[in-house]
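First the structure, which I've put down as structure tokens, then a few questions once you've had a look.
Of the protein chains in this complex, one is absent; all others appear in place.
Then we have subunit A:
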């Protein structure tokens, strides 16, 4: 309809050259004043980084439904998850879509600081998101303004096979002493106690996170992530002491730098390993008919005086500042973010819904995580999401090296401290 009236106006205006010029000027001026109203066919482009086929299907369905109801043509461009991490930096500057997927917290902040994500506090206000999101809003907030909507949360912890534990008569470890004892039992049963694959390095950093949260607590951990605490600080010593003890007790997969997390997860599935530190997506490493054997238990307690803090990473969805159609982008997000739509989208990756009014899930892994979240006092996201990306790169390398050569601890920490000073300009 809009399109027809526009082209008819064009025909009428073209009758004389003079009137055409005036007309064009008026259209241009009008365009500057009220661009959304005069835009011809309304279009919305979304860049997605979703690798999971089921989830893509849900997103496509929601986009189609929205397009039908609103008359806005919605295009989804799918990108490879890893390639997207580098592509986003150029497309946010040149050729931004109207909506894109990303990660909340520090990774989001990097773009907010450069003015590349749109402030959507108005959408939060309009839809009353703060009431249903609660504390989660914090991960999307910079200086009291919101710059994106949280998607599924990944709760990190230890996973094991119920049937194996039942058969051997083991119980899931609650404390680090339990874990060490389980380590002995597993080794004498010919199994690797904790499956570890550090080829992509981040699993080692996750292990550091979880130990540091159990020993040092959240506040110190976040200070370290923000570059405010030196890597050579005395408070980190017990963390590395304990970690070294675990490494020396042969708790982890030998030659873990040769394998990725998928291989490590496969070892758990094949009953070659007893436990593994990961999030709900561990189920991709399992045959579909054995997923129900998976069970979750929080990372073991090390210092009982420290409250329960966990890594809970939140993916997110954003409106780029340089996108063209910000109004429709907001409307689409509002539609996408309806409790039933969001729940359908998150079900496919076993992620914890951020809204408290989503319909209950049928996935036991999601429900275990939701249940467990109730006793969590505070959350970080994950090492390479919480700290500066440059620092993260060196940190990941350092933790991987420590897991192979714990005797090089001082050297590694000195190096990380040098990097921290360079990045956080001390």
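Simple rule for what comes next: contacts are C-beta pairs under 8 Å (C-beta built on N, C-alpha and C of every residue); 3 or more make two chains touch, one makes a residue touch a chain; residues count from 1.
FYI, contacts and distances are computed from a predicted model.
One chain of the assembly is not displayed; among "Sugar ABC transporter permease", "5-methyltetrahydrofolate--homocysteine methyltransferase", "Ethanolamine ammonia-lyase subunit EutB" or "FeMo cofactor biosynthesis protein NifB", its UniProt protein name is "Sugar ABC transporter permease".
In the complete complex, the hidden chain is touched by one of A:73, A:93, A:307 or A:377, namely A:93. Summary of contacts with the chain left out: across A:255, A:356 or A:375, the touching residue is A:255. In the full complex, the hidden chain is touched by subunit A at residues 86, 89, 92-93, 114, 116, 198-201, 254-259, 389-390, 393-394, 397-398, 400-401, 404, 415, 422.
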